[in-house]
Structure formats: structure tokens, C-alpha cells
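The complex appears here minus one protein chain, its other protein chains still in place.
A and B label the chains in the order they appear, each numbered from 1.
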Amino acid sequence: MNRKIRSNSARVTRRTFTLGVGAAALAAPSIGRAQGGPLKVGVLLPRSGFEAGIGQDCQRGVAIAAPILKSLGLPELSIMDGDTESSVETARARAAKMISDGAQCLIGAFDSGQTLAIAQVAEQNGVPLIVNIAAAPQLTEQGYKFVFRNFPTAGMILSDAFTDQKEVFAAVGHSPKTVVFLHVNDTFGTAMSKGINFLMPKFDMPYKIVDEIAYDPAARDLSVEVTKAKASNPDALLVVSRLNDAMLITRELVKQRWTPQAVLSMGPGWYEDEYFKTLGKLSDGPLSFVPWFDPNKKLAQTLEAALAKAYPGVNLNTNHVYTFEALLVAADAYKRAGSTDPKAVAEAIRTTNITDNVSIGGGIAFDAKGQNTKVKDGAIQNRSGKPVVVAPQAAANAKPEWPLKPYQSRT
Amino acid sequence: MPFDVYLNVAVSGLLTGLVYGLMALGLSVIFGVIRVVNFAHGEMMSIAMFLAVVLFSAFHLDPLIMMVPIAAVLFAFGYALQSGLINPFITRPEHSQFLLLVAVGIIIVNVLLIVFGPDARTVQTAYGFDSFQIGPLIVDAAKVYAGAAAVLFAALLFAFFRFTRVGAAIRACADNHTGALVVGLNVERLYALTFGIGAACVGAAGAMMTLIVDVTPMIGPTYTLLAFVIVITGGLGSMAGALLGGLLIGLTEALAGLIFTPSAKSMFAFGILVLVLLFRPQGLLGKRAA
Partner (left out) sequence: MAARLLAGLPRRAVIALALVVGALVVAPWIVNDYLITVLILILYLAFTGQAWNIMMGFAGQLSLGHALYAGLGAYIAAALFTRYGVGPWVGVLLAMPVAAACGAIIGFLAFRFGVAGVYFAILTIAFAEFARIGFDHLAIVNAAAGLFLPVAQYTHNDLWRLRGDPTMFYYVILAATLAVLALCRILRQSRIGYFWLAIREDEEAARAAGIATFRYKMYAVMISAAVTSFAGVFYAFFYNNLFPEQVFNISQSIQMILGPIIGGVGTLFGPILGAFVLTGLAESLTAALTACGVDLPGAEQVFYGVCLLFVVGALPEGIWPWLSRRCGIAERTA
């Protein structure tokens, strides 16, 4: 792995615990001093705690980045790894520590709450934050000047999902008339639920939502939820879930002997490696409408190859792609800024225009609020143990299939 | 909603409740006899679940069969934990016990995280996707087997406490600590044995649970809480109470999820807990404290 961890030898920290108080520590603040040498990028991810799996998956995108960036002629980055421990307080403290350790750019953090905490620290210190993955709209609505997001908001994810769904329906010649919306009752799921009720009328979708079922994120047994969904007898199942839930739901579908025409997922889980590995033949068929890479883009193919080499058996997915792209943005901005001064880097990020990227859409460029409005979602379908892209047309490498093959007949 | 939907959900809830009951049984034994608040109960179960997963993925050994060895391993673990670590804390105030076991829980969760990583693991048995169809009823096969195993294990436990001398001795300790000492029972050893037995219950329940849910290192605390709700609802010191509590909670959660919104179904379990604590603190089948 090509990363350097800068040691803390420059600061002496002493704490004594007498009379219930720690003594103040003396430190010379080294907040993002412009120096020569590689750009110090602090990568904050939830590497322990309940989001650990995703954080560690994102980390893979960091691990394979260096050689690829070098081959693109981009300058070297010095990566500092940070663990937010899936907690808002820790995220904020770690961000502050990284900045005082000299980080000149921050990347993170998957979870919207933690990312917001980091954003506040970044903004206060004039250090740019490139959000790799976080969908809460508020991140780019606060008027921050140093926060940049190369990922769609929940609203964008939904809009693209509806568009792609219509494209898929047109391609296969079928549309579901009724769906049940099954979603996890966490930050993302609730945001999507609100968004659906707001956006769906504008897209004139062919289906009606006949029931909305929210389940507890800590639920380990979804039999009741699936029974309830089955009872409405919908044509298709609209889902926002995570990996564990996706597996649980699929198992329940099999056990309760019900195969809907399609599973339309608008979140993570249904395309992840563990899903394929665990369910084997039962994993084929579900459609996911998510931010994804464009298999027809050259850099995507390079990234995929590098991942396959470093982590055989791991499919390229959203976590790797967007974390890599965040590093890409940082390196590209550093090259154009010509300096490690965080403010100069931030200005350079503002004028980013990368068309040779990995994710679907027109490339990477940030609007006045720091949001990349060119990024698009794709529709992927599980086929023989791998996801293939079926929409939009420009990014597709396969044709969609409909309906789901009945679970009972797959052995 | 047609009646058979309710029936399906109720049966599913009851079967899951049996396994919950077995887990709670372990806690009831520990709490009832030693009066130690085992806040690492769910974490101990997660150890058992990971053992089952490992044995299955390495050797393809069915968790139901492995139930016995896993219970034995957990027994040893519990015995060691009690005699080595917890024993001095029995007389300490509750918040100390609590902190001790919270610390143990933290260690267990994070060691599991280091060893197994954060991803969910499952046990995919051959019958993992089977279901029985009896008229309008579609019953999950794995749950039936797990439920049956839970009943069997509980029955064995009843027999142990009812018909063996050691079992009687343990019950004596629970009923009257001083009396037991006076009569000459080796209370320390019996406590360790009891903790071991409680841990064995949790171990067996864990093995069965892998048939129903998937495992991550982080699921421990949720089950600890659930175990306490069941034990208090069913009644401290009553083994039948623990099973009954498990059935009740399993059933209400399932039906509440169906009738109201599933994401709020835990509220009902807590609601029942509050009602029980207020109006029948000894639990449904418990005896009033002397």
C-alpha cells in the first residue's frame, strides 16, 4: 500500500491527571502550512463501529489509487487515514486532529451526520473537504465555501432512478402497475421516502405505491415485513435497504414462496459481493438504481483491473469508485494549484473539470454550492454473480431482463 | 388483511420467540441465582453465533448438531468468567457490576470485529430456504427446527434443575444465599457452575439463532436488551417464565409489526416491559421476592 503516515514527533503532548484535571498541552498549530512535497490528504471513514464494513470497503478505493494517479501524470498524495468510529463526535475530533497534524485536504465520510460534523471543522479552518459519499442535501445547502461533493444528493438519486426505470421499462416492454415500497427506517431510507412522495408525481411513473413499509435498521428478521408486502400482491418491490437487509429480504421471498416481477432497489446492498456470494443463483435479477461506474470509460476499466489484481474476487462498486474519484479530484486540483496551501487547493477544486473519470455522467465539475450536478446514476442488474449496467444507454454494457426468474425454480 | 396472513406471522413470531426464550433462559438462570446483571449476555451469544458460522463454513457442520459442543465451549467460558472475573463483584454495587460487564462486552465485540471483520456472516444450510406448506400456512423450516431444538434444550435444563442434586443445590443458593452457606454448599463453585450453565443456554440459543438471522460483531447489545426485557416480563427465577416471556415478546413484535409499522415494533416490547415493571414486577410467572 502506498501511503505515508506522518508521525507526531513534531508535537509534544503531556497530560497529567491530578485533582481531576488534565494539564493543557502545548502545541504549535501547524494548520495546513503550505509546504513543498506531497499534498497531505486526510481520509476519514467509519472503519469501526456499525458502519465498519462500508468504511473498510471505501478504504480499498484508497489503497489502489496511487499507481493509477501516477500513471495519469498527477502528483503524489500523502494519505492520512482516520477512523470516525461511526460516531459524529469522533468524526469531528478526528477531523480537527488531522488538520492540526497538517492535513491540507480532507476526504470523507460516507455517513451524512459525520460528514456534516467534519464539514464544519473544515469550513472553520479553511481546509477543503471532498465528500466521497453522502447523500443528505444539507451538505451543499449550508453555504459552505470549502465543501465539495462528488456524489448525488438523495433527490438526484431519486430523479435519476425514475428516469432509468422508465428507460428499463421501455426496453423490456413491461411496466409494473403496483409496487410496495419497503425501506429501512434510517437516515438514508427516510430521506428517500420523503423524496419519493415529493418527486414521484413529477415523473409520471406507470406504477402506484400501494403500501409503504418501514423497518427498523436493527431488525434481524424481516419475515413480518415481507409477509406484509406480499399481502398487497404488488407487481414489483421497490426497496431501499442495506446489505444485510437485502439478504434477509431475499431469503424471506424464497421461504414465503413469492417472486415479484422485479426488485427495484434504490440503495446499497443488492449488488454487493457478500450478496452474490451468499445467495448464489438466488442473487440474479434485482435491479439497482445507484451511483455507479461507467464500464465504457477507460479509467473505469483501469480501476476495475487494479481492484481485481489487488483484491481478487471483489467487484468494483460505488464505495471504491467515489472514494477513488475524491482522490482524483484532490490530485488534479493539487496539480493545477501548484501549491499545498489549502485555500489555493480549494480554489483549484472549485474550477475542476474532469471528463476522463470513472462514474457515470458528464464528468466532475462543481457548481457554486460545491455540488457536482453532472454525476448520474445508473441502473445495474445482477447477472450470474456480477452486476451489469443496463441503463442509461450511453453507459450500458448489457440489456435488462424482465421479469425475475421464480425463486422456487432456481436450484 | 386476510386471516392467514395473521396466522403466518403469529406462527413465525412464536417460533422465533422460542429461541429468544432459550437465550433469556440463560440470563434468568444467571440473574436469578447469582443476582449479577449480565450486560454482556448478548455479546456472549454473538460468540456462539460466530463459532457456529466458523464451524459451518470450515467443516459444513450443521449448527443444530453443533449446538452441543458450542454450548460446552460457552459453558467453559462462562465458568471461567464467573470464577475468574465476576466473583469479587457479586457483593459490589450494581453500577460496578454493570461497568464490569459493559467492559467485557466492549472487549468481546471488538475482538470479534478484529478477528472476523465487520461484514455479516450467514449459515446457509441445505434446508435454509425450505418451508412447509400446511393449508394456508407457510412455515419457515429453519425456524421450526430451531424452535424444536430450543424446546428440547429447555426441557433438558428443567430436568437438570428438578432432578439432579447439583440442580437442587443451585436452586437452594438462589432461594436463600445464607442458608446455602450454612448448610455447607460450596457457593462459589455453584455460582461458577450456574454462570456456565447460563452461558451454555446462550451458546445453544446462538447456534440456533444462526439459522434465523445473520451475524455481525455488533449485534450483541441488541440481544442483551431483549434478554432483559424477556426475563423481567416472564419473571425472574422462573424458567418457564423465560420461555413464556420469549413467546410473548416474539408474538407481540411480529403482530405489532404487521398491524402497525414494523419499524416501531420494538416499542411494544418496551411498552410491555414498562407495564410489567409497574403492575406485576415479579413478572408473569415469577414469585414475589421474599
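Descriptive notes on the structure:
One rule holds for everything that comes next: a contact is a pair of C-beta atoms (placed from the backbone, for glycine too) under 8 Å apart; a residue touches a chain by one contact, two chains touch by 3 or more.
All values derive from a computational prediction rather than experimental measurement.
Among the residues B:V11, B:A24, B:L51 or B:L100, only B:L100 touches the chain that is left out of the figure.
In the complete assembly, the contact with the undisplayed chain comes from A:A117, out of A:I64, A:A117, A:M156 or A:V390.
Within the set B:I90, B:L225 or B:A240, the residue that contacts the chain not displayed is B:L225.
Touching the chain that is not shown, out of A:L39, A:C105, A:A191 or A:A346: A:A191 (per the contact rule at the top).
Although one chain is not displayed, chain A still touches it through residues 5, 7-8, 13, 15, 17-29, 31, 47-48, 52, 55-56, 81, 83, 87-89, 92-93, 96-97, 99-101, 112-113, 116-117, 120-121, 123-125, 136, 138, 142-143, 185-187, 189-191, 194, 216-217. Taking the whole complex into account, chain B touches the unshown chain at residues 37, 85, 88, 92-96, 98-100, 102-107, 109-111, 113-114, 118, 221, 225, 228-229, 232, 261, 263-264, 266-267, 270-271, 273-274, 277-279, 281.
Here is the rule we go by: only the chains that are shown with their structure count from here on.
Distance between chain centres (mean CA atoms), chain A to chain B: 37 Å. Interface of chain A with chain B (complex): residues 48-50, 52-53, 56, 185, 213-216, 218-221, 223-225, 227-228, 231, 243-244, 247-248, 251, 254-257, 274, 278, 282, 407. For chain B in complex with chain A, the touching residues are 1-2, 5, 8-9, 12-13, 16, 110, 113, 117-120, 122, 124, 128-131, 133, 138, 140-141, 212-214, 216, 218-219, 222, 253-254, 257-258, 261-266.
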